[in-house]
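So, subunit A:
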Amino acid sequence: MRSGARESWLVVLFVVGCLLFSYPLMELFNDAALLFGAPVSVLYLFSAWLGVIGAVWLIHERRR
Partner candidate 1 sequence: MFGGLILLVSLLYLGLLFAIAYYGDRRADRGRSIINNPYVYALSMGVYCTAWTYYGSVGRASSSGLGFLPIYIGPTLIAVLWWFVLRKMVRISRMNRITTIADFIASRYGKSSTLGGLVTVIAVVGVIPYISLQLNAVSASFTLLWGYPELRFDPSDRFTISGLDTALWVTFGMAAFAILFGTRHLDVTEHHEGLVAAIAFESIVKLLAFLAVGFFVTFALFNGPVDLFTQAMADPDAARLATFGAETIDYNQWAWLTFLSMLAILFLPRQFQMAVLENMDENHIRKASWLFPLYLLVINLFVFPIALAGLIVFRHQPMDADLFVLGLPMAAGNELLALFVFIGGLSAATSMVIVDTVALSTMVSNDLMMPLLLKLRIVRPSERGDYGGTLLSIRRIAIVVIMVLGYVYFRVTDTAASLVSIGLISFAAVAQFAPAFLGGIYWKGGTRLGALSGLVAGFLVWGYTLPLAATHSFGGAPDDFLLYGPWGISWLRPHNLFNLTGLDPVSHSLFWSLLANIGAYVIVSLLTRPSVIEQGQASRFVNVFDYSAESEAIFLWRGTATVQALRSLLERFLGQARTERELNDYARRHSLDWTQMHQADAELVQFAERLLAGVMGAASARVAIASVVQEERLSMDEVLKLLDETSQVRAYSRQLENRTRQLEEKSRELEAATAELRAANERLQELDRLKDDFISTVTHELRTPLTSIRAFSEILYDNPTLDEERRTQFVGIILKESERLSRLINQVLDLAKLEAGAAEWNTTEVDLHALITEAVRASSGMAEEKGVRILTRIDAGPPLFVWVDQDRLMQVMLNLLSNAIKFSPEGRGEVCISTERRDDWLIVHVADNGVGIRPEDQKVIFDKFRQGGDRRMGKPQGTGLGLPISAQIIAHFGGKLWVESEPGKGATFSFTLPLSPSDHR
Partner candidate 2 sequence: MSAKVLIVDDEANIVISLEFLMQQAGYEVAVARNGEEALEQIADFRPDLILLDVMLPGLNGFDVLQRVRQHAGAHELPVIMLTAKGREVEVTKGMALGANAYITKPFSTRNLLDEVRRQLEASRQTEIDKKHETFTD
């Protein structure tokens, strides 16, 4: 990945992350019903969280 591109990706990811963890998107998953044995809201928050972490990993560590 070109270094300039990597930096742009980080900014994009930050914006996407902020969106994932704010009102309209979170409301879509605001449900205590159980999915795979866990509340949908909890499942959403933790998987979005893990997704952001994974994306940072991808941006920093791949094809260095």
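Quick note on selection: all candidates are chains of the complex that A comes from, given by their letters.
Note that a residue touches a chain if its C-beta (ideal position, glycine included) is under 8 Å from a C-beta of that chain, and two chains touch if they have at least 3 such contacts; residues count from 1.
As the structure is a computational prediction, the values presented were derived from the model and not from experiment.
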Neighbour chain for subunit A in the complex, from 1 or 2, resolves to option 1
Which subunit A residues qualify as touching candidate 1 in the complex?
7, 10-11, 13-14, 17-18, 21-23, 26-27, 30-32, 34, 37-39, 41-42, 45-46, 49-50, 52-54, 56-57, 60-61
